Structure formats: structure tokens, C-alpha cells
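Heads up, one of the protein chains got dropped from this complex, but the rest are sitting where they should.
This part shows subunit A:
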């Protein structure tokens, strides 16, 4: 076993409780509900376009938060560089999207 020890980190040495599937099923159901709300808002429609779009973007944002947090483990510790990588991408992508949405047909 000595050969293995050099690679064992603090994280792998301590015993992990193997988490059950409950947390992920909750994330799945939350994603389903958020999706349903978004579809229902469009099907019900007829209210106010900008209000519906606001609801849609809120639901998408929340769903991404749930999925990246739970399924991609971004809420777990040791994900600082993951968050920096994704936020860096979002910064550039967000600049492009704001440009296209508000300034492309100025």
C-alpha cells in the first residue's frame, strides 16, 4: 500500500460517507418544477411579454444554479478554480450577449 500513499491527499484519506441519491433526486425534481413553471408561463401567455421573459430568465438562472451546484459539485469545497474558470467564461460571454441584445441594431 506504500506506493499509494504518496498520492493520497487529505481529501482521499479521510473516510467519506457515501451520500445517497436523495440530494440528486431533489435537484432533479427542482429542475423539473422550474422547467414546468417556464413552459406554463409561455403557454398561459397573454399577460405581459417582458414580465414573462423575466420569469423565464429567472427560472433558467435558478435551474443552472441547482444543476451546477449539486450535479457538477460546484458547491463542494475545492472548486475555487472551477468557479473562476466558469465566471471568466460568463464574463466574456455576457459581454457578447449584452452587445448583441442592446447594441447590434443601435
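The rule is short, and it goes like this: a contact is a pair of C-beta atoms (placed from the backbone, for glycine too) under 8 Å apart; a residue touches a chain by one contact, two chains touch by 3 or more; residues count from 1.
What we mean here is this: contacts and distances are computed from a predicted model.
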Task: Mind telling me which option in "Anti-sigma-E factor ChrR", "Sulfonate transport system ATP-binding protein", "Cytochrome (Ubi)quinol oxidase subunit III" or "Helix-turn-helix transcriptional regulator" is what UniProt lists for the chain we can't see?
output: "Cytochrome (Ubi)quinol oxidase subunit III"
Query: Which residues does subunit A use to touch the chain missing from this display?
result: 1, 3-4, 6-9, 11-12, 15-16, 18-19, 21, 24-25, 28, 31-32, 35, 38-39, 41-43, 45, 49, 52-53, 56-57, 59-60, 63-64, 67-68, 70-72, 79, 81-82, 85-90, 92-94, 96-97, 99-101, 104-105
